[in-house]
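Please see the structure below; I have some questions.
The complex appears here minus one protein chain, its other protein chains still in place.
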Amino acid sequence: MLNLNHLKFAKTHEWISPDGKVGISEHAQKEITDVVFVEFPSIGKSLAKEEEAGSIESVKAAFPIYAPCSGKVITVNENVAKDPSLVNQSPYENGWFFQLEIKDANELQNLMTYDQYQEFLKTEVPSH
Amino acid sequence: MKFTANTEQEKKEMLSSIGVAGVEELFKNIPSNALFSPKKEGILKKGISEMEVLAHLKNLSSKNLTVADHTGFLGAGSYFHFISAVVPALISRGEFLTAYTPYQPEASQGTLQATFEFQTMIADLYGMNIANASLYDGASALAEAALLALRETGRKKILVSRTTHPEYRLTLQTYCNDFEIVEIPYSKDGTVALEKLNENLNEDVACVIIQNPNFFGLIEDGQTIGELAQKKNALFIVSANPISLGILEPPGEYGADIAIGEGQPLGISLNYGGPYLGLFSCKEKHLRKVPGRIVGITKDLEDKRGFVLTLQTREQHIRREKATSNICTNEALMALAATIHLSLLGPKGLKELAALNLKKAHLLSEEIKKIPDFKLSFSSPFFNEFVIQSKHKPEIIQEHCLKNKIVSGLNLSKFYPELENAMLWCVTEMNSKDQILQLVSLLKGL
Partner (left out) sequence: MNPQEPLIFELSVRDRRALEFPACDAQSPEVEQLIPEKFLRKKLPQLPEVSEFDVVRHFTRLSQLNFSADTNFYPLGSCTMKYNPKINEKTSSLAGFTDAHPYQDESHLQGSMELLWNLEKMLCELTGMDAFSLHPAAGAQGELTGLLVAKKYFKTLGENRTKVLVPDSAHGTNPASANIAGYSIKSVPSNKRGRIDIDALKNVLDETTALVMVTCPNTLGLFEDQILEISKLAHEAGALLYMDGANFNALVGLAEPAKLGFDILHLNLHKTFSVPHGGGGPGAGPVGVIQKLSKFLPTPRILKEKDKFKIMLESESTIGQVRAFFGNTGALVRAYTYILSLGHDGLKDVSENAILNANYLLSQLKDLFPPFVPETCMHESVLSGSRYAKDGIKTLDIVKRLLDYGFYAPTIYFPLIVPEAMMIEPTETESKKSMDDFVSALKTIAQEMKDNPQTLKEAPFTTPVRRLDEVLAARNPILKWKQ
């Protein structure tokens, strides 16, 4: 079992690590089903918290990815570009999307811990 | 005539299953004052028999005079070419004709595989990596190409050559009415004025659009135009007649990012303007922004090859207002006609056909040039169309030709008023040497 206590979660199902890597949760990848394509933000782009950063696609649907906090995109995960199934196989490790240079670490305080996120999921009605 | 099947007895049974006394109960929530009632003096009459319908339509069609029962020298975006009997025989098969968009691929492999073959042929013909499953026509394909460029670059300005088909430019204006469109004039030789293009090119320009061969039939210097566009990172969009590509360098080879075309010359009748076939091809890097349907290869449960609609997240039924286009229904059957036509032609047949068009057009131009008071307007090399100016009003020429069962070239006065007494003449493989010489002698006699 992975230790996910270092990750912070948004209500829109993204996680962010202390070094600014952003991905989506296990729950979200299951809901999306087979990921076939991820659209990344361009490197160097400055994103505001909750701004649409890109999208993640299955065969029959597309979902926005929102920036969990403000920051500049410093790198994107080329491995996911080559093999989007990594998002399904390994959402918390190999399946991250991009890395942000976090602008204000205080913004992370408003996000949920892994345990809080699990509680949050129980309250959420499945959307698709 | 009626094509419904239910008998009165069946209707009764069905109504009783539904649990209503009459069919009216099923639509009683339509406000009664909105119900339709036939007008006494209206154009809608009661239904008639198949015999009567056919007689009525035959009467209407006989009121048209066609380029088939006359000799036609009219092109300008719509071309009279030979169509093999094979094309209508195959595309009228009910299995193709009465299927719809292949949403269930396992039950639609015929349409899907034919579309995949179409995409391959069109991409290769235009020298591009990918082609889609078709758009409505050449004009709307051009507009969609510009929309892609605006999205891809985030810029707001479009440059389009004045030698692009006038109706395509009008369509572009309609589709892109919130953006600035600048028309690039032509120089004395009838092709894009490169210095004017250069003056207008800057970092606000999303795309440079040309037609090649252009509306006057002339061959543009695509290479140079493409390089100019690329310098400012504007996309280079080329509209090209697919038949011309049997001998002319394909747009992909001279730097086009997007190549579009009107597919009508590929086995589709003139049909008074439609249905035609929008061809759309581009470089692979624009794949995710492409409008319309795309078919791809996959495998089934037993590892058999099969075909499916793919990359559908670009499309309106999934992305809604964020879709790359609003297109849903396209021109699938026309794409099938083009695929069959290109299969019949093969690489050598296409080259022969293009060469025939080129040579016959040059025969006519050479002969017309010899007539006093007639001149070729432009000196640039051309494909199967060219502009002729003379001292005679085009209306006079038209009338004179018509008396002799010839449909003359297009009067350019409404599209290019700056060209006095100019007409655009087109010659295809359908025009015999005798017809060409007959036309020449008629013009001599004016």
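In this document, chain identifiers A and B correspond to the written order of the chains, with residue numbering beginning at 1 in each.
One rule holds for everything that comes next: a residue touches a chain if its C-beta (ideal position, glycine included) is under 8 Å from a C-beta of that chain, and two chains touch if they have at least 3 such contacts.
This is a predicted model, so every value here is computed, not measured.
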Self-check item: Chain not shown: contacting residue from B:71, B:241, B:330 or B:421
Solution: B:330
Quiz prompt | Contact residue for the chain not shown (choose from B:71, B:111 or B:377) | solution = B:111
Self-check item: Missing-chain contacts mapped onto chain A
Solution: 34, 36-37, 57, 59-60, 83-85
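Going forward, only the chains that are shown with their structure count from here on.
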Exercise. Using mean C-alpha positions as chain centres, tell me how far chain A is from chain B in Å, no decimals.
Key: 44
Quiz item: Okay, in this complex, where on chain A does chain B touch?
Solution: 37, 39, 57-62
Self-check item: Partner chain A, residues of chain B touching it in the complex
Solution: 288, 312-313, 318-319, 322
